[in-house]
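A single protein chain has been removed from this complex, and every other one stays in its place.
Chain IDs A and B follow the sequence of writing; residue 1 opens each chain.
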Amino acid sequence: MATQAHGEETGGLVFHPMDQFIVKPLFGDGPIHWYTPTNVTLWLMLAVLVIWLLFVAGTSGRALIPTRIQSMAELTYGMVHKMVEDVTGKDGLKYFPYVFTLFCFILFANLLGLLPKSFSTTSHIAVTAVLALAVFLGVTILGFIKNGAHFLELFWVKSAPLALRPVLAIIELISYFVRPVSHSIRLAGNVMAGHAVIKVFAAFAAIAAIAPISILAIVGMYGLEVLVAVIQAYVFTILTCVYLKDALHPAH
Amino acid sequence: MENVATYAELGKYLGAGLACIGMAGAAMGVGNVAGNYLSGALRNPSAAASQTATLFIGMAFAEALGIFSFLVALLLLFAA
Partner (left out) sequence: MFSLLQQTAPAAVETTTTTITVPITNAPAAAAPAVTVTPAAPVAATPAPATVTVTPAPAAATTPVVTDATPVAPVPAATAPAPAAAESPAAQTHATDSIIVPNATGADHAPVVAETGAGHAPVAPAEVVTTADGHAAVVTHAVPGTDAAHAVGAGGHEAAASAGMPQLDFATFGNQIFWLLVALALIYLILSRVAIPRLGRILGDRQGLMTADLAAAEDFKRKARDAEAAYDKALADARAEAGKIVAANKAEIDAELKAAIAKADAEIAARASESERRIGEIRQSAASAALSVAREVTAELVRAFGASADPATVDAAVDARMKGAVQ
């Protein structure tokens, strides 16, 4: 409303860059309880459906010479598998299913969010914070279980001069606790920023004179957003792997 | 005194604009990462493939700070 009032002042342009992120109940106007099916539910379940289609229905042929869809599933699997193995080593492969879950969920939530009229679940801090906190808590607990007190050596930089080590330890400790914040806000911010910018360009399309430029800008932004959707999924996953590596081998 | 709200409004918009300057730093950072990667990769193309993951991690770290400033701008505009 406030934005609309603002828009009225600037002569007919209506900016609602954030309206696309509103959580609404799917049926009726009822209150949003924790169990209410909302548009969040719809798009989360669509992501689940797409993952099911790709990884279960697409590979049901178990073809030796893969079909196109099976090939995509195999490539995704191979990429994440190689990433986990390269970054965390052989003993990190135990956690591959969870990392693969994260990657698939973020990738498809991002990509589904790019459909027109859709809802980007990953643009919400609530969603990405849960993902990042799960990784953070899981990795920290795992580090203590696997290494005991040696896990704290992560903060005690052996290669630095002794005088510097306490300072470095404080910095490392802070950066360790900032991890979930940056991890979650990076994803949500990227997705939100791109969608909001597209919305702003779309609002400019109301003026006939600059509509072509606006549409071109939307096309360009959309291409960039597709790239960002994939890269953010990749980055989230590889950072998860890096944190996992820190928990498994804190010495280096 | 009667214009307090107006001034607050003004300050919000100014602050949001100033926060966007932070994105320039992120842009420079990301460009720096990509440029240095490219120059390194051209010097030693055989080692380039093994460093793409590092490239993306570096870019993500640099970009995250720009996203933070964008977030500050959004918070000022819509949530403050």
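Convention: a residue touches a chain if its C-beta (ideal position, glycine included) is under 8 Å from a C-beta of that chain, and two chains touch if they have at least 3 such contacts.
Treat the numbers as computed from the prediction; the structure is a model and nothing was measured.
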Key: Options A:Tyr77, A:Phe144 or A:Tyr222, residue touching the unrepresented chain   = A:Tyr77
Ask   = Residues on chain B that touch the omitted chain in the whole complex?
value = 1-2, 4-6, 8-9, 12, 74-75, 77-80
Inquiry  = Contact with the hidden chain only, please: which chain A residues?
reply    = 1-6, 16, 18-19, 21-25, 29-36, 38, 40-41, 44-45, 47-48, 51-52, 55-56, 59, 62-64, 66, 70, 73-74, 77-78, 96-98, 100-101, 104-105, 121, 123-127, 130-131, 188, 192
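What we mean here is this: only the chains that are shown with their structure count from here on.
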Residues on chain B engaged by chain A in the complex (per definition of touch) = 53, 56-57, 59-61, 63-64, 67-68, 70-71, 74, 78
Query = Which of the residues in chain A end up touching chain B in this complex?
reply = 18, 83, 86-87, 182, 185-186, 189-190, 192-193, 196, 231-232, 234-235, 238-239, 242
